[in-house]
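Let me begin by handing over the structure; questions about it come next.
Only a single protein chain was left out; the remaining protein chains are all shown in position.
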Amino acid sequence: MANALNSITLRRLAIATVLVLGAGYALAFFAAPEDADQGFIQKIFYLHVPLATVALLGWIVAAIWAIQHLRTGDPKYDARSYVSIHISVIFGLAVLLTGAIWAKGSWGVWWEWKEPTLVSFLIVFLLYATYYPLRYAIEDRERQARYASVFAITAGAFVPLNFLAVRLAQPLVHPRTFSSAGGLPDSMLFAFLVCLAGMALLWATLVWFELDAKAASANLGRIRRRLEATT
Amino acid sequence: MIPLAIENADRYVGGAYLVFLLLLLIYVAIMAAKLSRIQRELGSLAELADRPSERLPRDVGPVRDREQEIEAVRQGDRG
Partner (left out) sequence: MTAFAALLSKDLRVELRTLRSLPAMALFAVTAFVIFRFGLDRTSLDGELAAGVLVPTLLFAALLAINRLFVAEREEGGFDLVRLAPVDRTVLFAAKASALVIYLVVLELIAVPIFALFFLDSASGLLPFALVLLLANIGLAATGTVISTIATMSSARDLLAPLILLPLLVPLVIAAAGAGEHLLAEGGPDYGRFGTWLGLLGLYDLIFLLVGYATFDFLLDD
């Protein structure tokens, strides 16, 4: 029963994602005006910043699932935490790649240490990348899940602190930021918000999808064990 | 500040969106592989589930013989 319900939700999520994300990018390219300072290259903003925002929120969500896991011991929260981190790491990779392309197009360099968001993201990405070796290094399933949850909580607390620290480290004058989200004309802001919503839906769809696949594999494993026991 | 490579802006924007699309497609490909693995596993489990019904009569045979013995004795008692 639960699986049937899940697949309906997954389908709805996927459809919503396509609609909202499609609308967002249509708005970004056809309705929003071209940026006066940066020109056409500013269009990357509608991709890079929503990806980054959703990735970060995803890691925070993972920390919340992890807290639930530690409080209740229910393995479903561990699965949700793991998949949330996983999808956010993939989004994070996209952030770094699109950020590098944007930097190259804006300033002629593939990397810019003076861009605080990009640098913060690199550090956070490096941290969450250690999540996988951490999990593989602990064999006992229950302990692995518990330790992963502690990690997810620690890392989640780290994210905002890291962004603050990197921002403080920038030279006080002339940090090179891609753009500020504040001070955007309405049409740009609206397009951005729709893209942001679309990315959030994409994230949720992928997380749901992956959780479903994991559940299916786990069920199959159980069935196989049951069948092999009775033959 | 005048952005560099103003003529190539299209390429960079296109490149960025392409990277995103490629990552998404790679993810879909990996999930498709997982799905086909699940299908194969499901297939082999279906086979496993069908097979034992051939063996059961043999296994249950001695039990059924014994049941008939007990039934015969019980009928003998009644009669």
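We call the chains A and B, going by the order they appear; numbering starts again at 1 in every chain.
Everything that follows uses one rule, which is that contacts are C-beta pairs under 8 Å (C-beta built on N, C-alpha and C of every residue); 3 or more make two chains touch, one makes a residue touch a chain.
Note that the structure is a prediction, hence the values are computed from the model and not measured.
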Partner chains on view for the chain not depicted: A
Contact residue for the chain not shown (choose from A:F29, A:W111 or A:Y147): A:Y147
Residue, one of A:A31, A:V109 or A:L126, that touches the chain absent here: A:L126
Residues of chain A (touch criterion as defined above) contacting the omitted chain: 70, 123-124, 126-127, 130, 133-134, 137-139, 143, 146-147, 149-151, 153-155, 157-158, 161-162, 164-166, 168-169
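Going forward, only the chains that are shown with their structure count from here on.
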Whole-Å gap separating chain A and chain B, where each centre is the average of the chain's CA atoms: 28
Chain A contact footprint on chain B (complex, rising order): 1, 3-6, 8-13, 15-17, 19-20, 23, 27, 31, 34-35, 38, 41-42, 45, 48-49, 51-52, 55
Residues of chain A that touch chain B when the two form their complex: 37-41, 43-44, 47-48, 51, 90, 93-94, 97-98, 101-102, 104-108, 206, 209-210, 213, 216-217, 220, 223-224, 227-228, 230-231
